[in-house]
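Quick notes on the structure that follows.
Excluded from the complex is one protein chain; the other protein chains are retained at their positions.
Just so it is clear, A and B label the chains in written order, and each chain counts residues from 1 on its own.
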Amino acid sequence: MNQLYKNRHPYMFIAPAVILLAVFSVIPIGVALVISFTDMNLKGLADWSSISFIGIENYKQLFSDDTFLKSIYNTFFYVIIGVPLVIICSLSIALLLNYGSNWLFTTFRAVYYMPSITNIIAVAVIWGYLYNTEYGLFNYLLSFLSVENIPWLGEPTIAKISLIILAVWKGIGINMIIFLAALQGIPKSYYEAAEIDGANRIQMLFHVTLPLLRYATFFVSVTTLIGWMQFFEEPFVMTEGGPLNGTMSIALFIYKEGFQFSQFGYAAAGSFVLFAMIIIVTVLQFKLRKSDTEY
Amino acid sequence: MAAATKKSRTEKAIVTCILVFGGILVSIPFLWMISSSFKPESEVLAIPPTIIPDNPTIENYINLFTNMNFAVYLRNTLVIVFFSFIGLLFNAMAGYGFAKYDFKGREKVFYLVLATMMIPGQVTMIPVYLILNAMGLTNTMTGIVLPGLAVAFSIFLFRQFMTTIPDDLIEAARLDGAGEWYIFFRLVIPIAKPIFAVQGILTFIAGWNSFLWPLIIANDESLYTLSVGLSLLQGQYANNFALQMAGAAFMVVPIIIIFAFFQKYIVEGFTMSGIK
Partner (left out) sequence: MKGKLLVLLVAIISAVLAGCSGGDDSSSGKDDKTVTVWAMGEEGKMLQEFSKKFEENSDYKVDVQAIPWDTAHDKLLTAVASGNGPDVVQLGTTWVAEFAEAGALKDLSEHMKDYPTFAKENFFEGAQSIMQYKDQIVGVPWYVDTRVLYYRKDLLKEVGYDQPPKTWEELKDAASKLADRGEGSYGLDIDMNDQSTPFIFAWQNGYEANLEENELNFDSPEFKGAIEYYTSFFREGISQSQQGKDIVQAFKDGSKPMFFSGPWMINIINDQAPDLEGKWATAVMPKKETNTSFMGGSIFSVFDSADNVDGALEYIAFMSQKDTQLKWTEVSSTLPAVKEAWKDPMMQENPLYVTFGKQLENAKAGLQTPKFERIAQELLATIERIVKGGADIEKELEKFNQTAQSILEK
């Protein structure tokens, strides 16, 4: 008992947040897990006695649902291209912004953050203009290079890439400021020492800056990956999953099943498949990092 | 800025050029949003789109303020922002706990925290509502605020950054007889200022834009926030774009102010040296 009192501090520090998360996230996730084994729909929501357990039926059905399988493929397409792109872009911009400290650079910190705070409807409208096949700006510019009209949102694979570009544009801001904050944690003395050792600037970047950013990079890659696995907003506002389900992501699939069609059991099962996939990739990331902590 | 002296002028010019070019690229939609808010409805969707309105008008803003129960919505929004900053403190504490203490079950609890990020929010919406309902918190400000206080993303971010604070520093303070809370508030928080600034921005934005819970929990419009008020202006079929852009532009102004306020801490707040 005495021992516990002596060690009370860590628990006191984490208690408020952890208790809140337990009540408002962990328990609801548990409830959703139970729901995923039922045939819960709107009727079941109103009258719980009409719900019946159907075992893993939802899960079986998911894996024979073409739309769901397609959404898994699309999600991985988004993640594999989008995640590295976001990390590289936001890191490069952070490095560039960290280059100087005059008013210009201060202003551009705000400018590069703008996409994250631009209203999503404005984003949808203006990117709709840019991507429009007929009179969009992109095709207009390409016409000077005598490139044929590209159906930016009209063909499944191109539409996926278009949405990735949009999401990268939107996702840079937040990661950029995290990298900027992390760059401040690097003591100047390290650079001075490296300079004395005769390192050039490229070497400094790879041997001083990047290794010292590893805590931030790890954070950014884990959260970006989790975020992109749940890719939702961009297809939701731009394409609603079309054309031919070519931009349907798992999260959008879940949303449609759950909130458009009120198939809560089925949607919950879909979320747990997604949940499992995210856990696997996240655990992999943690494992990979463990191996190089002794950098 | 010892390294800065070495940077050649051309290098600086190139960096500036890249930044300016990219900056224009990323800010066009934002500028369009602002300029659209000053356009009459007939011009908003005109092709080709205009960046500078042909017939500028402030009618949209007048419309906005006369159509909304503004004072009430603003007050509710500020209340939510205030509480989300308390939540920010909880998250920082938890992040510190996970980063700098070794205790039983640390890994397990931390993974559990992370796991809460991994499921789409829509799936837990109804269970959360039922929990709040059972606690008798529907239609109260408490019910609106509570589910958003603890955020796994934020705990994780604090943990990542606080891990880089050297243990020696904390040990030294302990040897000097400082209590754990004293260390946290007087030593850790000042060191972690940049990350607090980042979190401050994110927390403000989340609180300022809060939409779903105020809507779901409130059974009374006196609990609505600005975002909910704005979305009421949207019709089932018809969208008044200019009005919406005015709303969006209005919502974004405080965010820019907060960003300008906090961002200097992101880049200037850190003066400690000898951090690993």
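Observations on the structure shown:
Methods note: a residue touches a chain if its C-beta (ideal position, glycine included) is under 8 Å from a C-beta of that chain, and two chains touch if they have at least 3 such contacts.
Computed from a predicted structure; not experimentally measured.
Listed residues A:147, A:244 or A:280: the one in touch with the omitted chain is A:244.
Of the listed residues B:11, B:54 or B:221, the one in contact with the hidden chain in the full complex is B:221. One of B:15, B:78 or B:256 touches the chain omitted from the figure, and that residue is B:78.
Annotation: of B:46, B:62, B:172 or B:253, B:46 touches the absent chain (contact as defined above).
Summary of contacts with the chain left out: across B:89, B:233 or B:256, the touching residue is B:233. Considering the complete assembly, chain B touches the hidden chain via residues 41-42, 44-47, 67, 72, 75-76, 78-79, 82-83, 125-126, 129-130, 133, 138-141, 211-212, 215-216, 218-223, 228, 231-238, 240. Mapped onto chain A, contacts with the missing chain fall at residues 41-43, 45-47, 128, 132-135, 151, 153-154, 240, 242-245, 256, 259-262.
Rule of thumb we're sticking to: only the chains that are shown with their structure count from here on.
If you average the Cα atoms of chain A and of chain B, the two centres end up 16 Å apart.
The residues of chain A lying in touch with chain B in their complex are 7, 9-14, 16-18, 20-21, 23-29, 31-32, 45, 93, 96-101, 104-106, 108-115, 117-119, 121-123, 125-127, 129, 135, 169, 172, 174, 177-178, 180-182, 184-185, 187-189, 191-192, 195, 201, 204, 215-216, 218-219, 222-223, 226, 229-230, 232, 251, 254-255, 258-259, 264, 267-268, 271-272, 274-275, 278-279, 282.
On chain B, the positions that touch chain A within their shared complex are 1-4, 6-7, 12, 15-16, 18-20, 22-23, 26-30, 32-33, 36, 45, 47-49, 87, 90-91, 93-94, 96-98, 101-103, 106, 109, 112-120, 122-124, 126-128, 130-131, 146-147, 149-150, 152-153, 155-157, 160-161, 163-164, 180, 184, 194-195, 197-198, 201-202, 205, 239, 241, 244-245, 247-248, 251-252, 255-256, 259-260, 263-264, 266-270, 273-275.
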